[in-house]
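One chain of protein is taken out of this complex; the other chains stay put.
Naming follows writing order (A, B and C), and every chain is counted from residue 1.
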């Protein structure tokens, strides 16, 4: 199913190369002010364009998709919000009505013909084959629902959730902390560029810090805060792992050394300290280099220009969005 | 809330030192045969007693709780199953009726007085304090709901799920693969014993392998198989991380090297190959050694005999149970 | 499935002639005081014994089941509540812990042998046959889950919900307003007795009035207050209809005459005025008289002493319980 959350329910829809992708966010209280600039900025981060209309040569080299630049994601609001001109009070901003917020982002330069060759081909490391096995039919145009494009709708909904959280003093901040073996952020761009030059790709680790969450947020037993954060983040394409607090590396430390580290959560419930979690993204599977490593199950393909060398770069705002959608359910 | 799953809904209840812990498993089809011996064996694994009435001296030394031995977990079935003597056909075994299966495990030697000192004390690394902050009231007897004892109910429900999965050809097998820095299983017992001797504790990593899951199991977008497995496993006390396939270590590998590793899941959907996931458990926080490291927020306490030096040992069947409960929702 | 509600989730379990029936009520906040006497009184109403240990000859005659008298329903609390003796402060009453409240009512004089003849027989107007068709197996002892006995668990959970609603100023009161064609309450007992003497049974209409519900309770579109009340009440065995406000009879009135009657709900949302709904219960199907009207699909059976001539009498507290469970989800 394509819905997330039971208080603020976000339903995502749309094929990557159909008419539009979009979503419905239901359960948002009436009277919230939504900052459109903030949503645009988040979408630009996800698109890899960082609010600038054209990426710098540096940005291009470091894995920013040229597609993103050609397709500024523009949100069309269908319902659930009211603009000042209708209400008549100038300058009051966009307001939520308490009804479902529906929005779409049109697939402006959808070019199904670019993907014509995929019609009878499965890409390695992609969900093409398994989708066809599951559904018996598949929208072969650009990955359909499995495309990373679907995350744009998550970013819109997540930004609304984040704005609400921010207004309550909850701050969510994610950043890339590792690319391949490299942990120095100053060298990330160079590292990615190097892999790209070789026609290859590389993974990354994102760290997310959450502050201001009221003590007591979360539920014991099955609805633990960490379980819901893991569920939210692991639903992002290419994410292969989630950890918080002492994480996997903590395994080598004795209890006497680390038993004071809660990672912000005790028994599934926020304890008032900062929550720190990390997640890992695998490299893009479809790369030129992959062409040379054929196997018998999958047809390897040339790397289309539309893919990035390090998807973790653009996953940062998606991680924040999903964390926000997970947390807003508990408020 | 205390329910897991929407097809086979498992509701867990009971305080660790109240009358009983138990659960209700709703949604189980009628006519399934339940093997009681299998459930008893799983409970014994969780209790650390391995079906033997008394642990060997070796077992005791390696972190097996003496409590487990004194409290054989005996399941009382309240509803949802019918025994041969009622149906009249001898030897047919215990059958599910298609109605909710309710069961309890009595807390036979519940000794609230053992925990009297906890009434006005919070244990470090435990959820005692945060529970009281959240609820304003707390069952201080042995951790109440936050106690590891709650996992016994998970194991009962998980075993029923596992039996159903097994009958459909799905096999779930978890094992401890690392204790502290030690990765040789032959040395795990010694490693744990060494930490215990020092009044300390240590974490562990559990690996779980799943075979036989039909291609197409799982859903794209939010209900990805890995997201549900992560949600299930991260809900276990002391679990600090979940990864599958290439996991966190894969971050250093280029796409060309690892893009053929699916970890058994593509786009959130089982692709027919073996699913491999790992999860990490932190060390028990309440150890004698911890006594010496006081801080001002929490009162550190002596390690009660009831705790283990490496909780990961007994978490193995719980991981299997939660994986089974997660997977059975998709059948 | 056997759960009701997503905020206060009530899971019902138990076969009527198994070990016990019972339930788990999850989502109840911590710190509520539960009045046990009130629960006992509700159970006595449902059992038809009205707190008196023995029914009067009048009561017996008017359809009160002798079974109810022989089986005082005694609630055993398994979890989720704490008694004064444990907390140490005398006289404080039973308190909720914020954890799942599990309880059972043992089937003390379960006499499967009484139902032996049902093993290969379906009762007319009962769900015996359809259960066997659906599940392939059936607990033939007294109707299993389909038995009216299951409603005792609803009454316990509903009473807790009602106590919470009362403390918030919400009052729920149901009463029988019609038995057969009779609308004078003073003559209900005689009317029922007359049908019983003839070996027959008769239906009844219950009216329920709700006051004090805060304006704005309920949700527009699908989760309208009236839809949830209808869902709750129509889930009671033998209930054949639900109406509120102007109901079915309003069909003959022009808008100009009745457009001011809201029934307490506008657009699915409480408008602050009293909510009035009615529901109808059909007569007990298994009566002596039914014996004479055989058909080829069902074997008609003698009326067992355990059945009532007018089930609507005992349905009154069940209607209140279900209304309370429906409403408490919105608080």
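Here, contacts are C-beta pairs under 8 Å (C-beta built on N, C-alpha and C of every residue); 3 or more make two chains touch, one makes a residue touch a chain.
These numbers come from a predicted model, not from an experiment.
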> Among A:99, A:252, A:273 or A:329, which residue is in contact with the omitted chain in the full complex?
Replying inline: A:99
> Among C:42, C:73, C:150 or C:320, which residue is in touch with the absent chain?
Replying inline: C:150
>> Among C:31, C:169, C:185 or C:216, exactly one should touch the missing chain; which is it?
In response: C:216
> Residues on chain A that touch the omitted chain in the whole complex?
Replying inline: 1-3, 9, 11-15, 18-22, 24, 26-27, 30-31, 76-80, 82, 86, 95, 97-102, 104, 112, 134-139, 141, 144-145
>> Applying the definition given at the start, please give the residues of chain C touching the unseen chain.
In response: 1-4, 12, 124-127, 129-131, 133-134, 145-146, 150, 178, 180-181, 195, 198, 200-205, 215-216, 219-224, 226-228, 230-232, 234-235, 237, 239-248, 250-256, 258-260, 262-263, 266-271, 278, 280, 282-287, 289-290, 293, 295
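Everything that follows uses one rule, which is that only the chains that are shown with their structure count from here on.
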> Where the centres are mean C-alpha positions, what is the separation of chain A from chain B, in Å?
Replying inline: 30
> If you average the Cα atoms of chain B and of chain C to get two centres, how far apart are those centres in Å?
Replying inline: 38
> chain A to chain C: how many Å between their CA centres?
Replying inline: 48
>> Can you pull out the residues of chain B that are in contact with at least two other chains?
In response: 1-3, 12, 134, 145
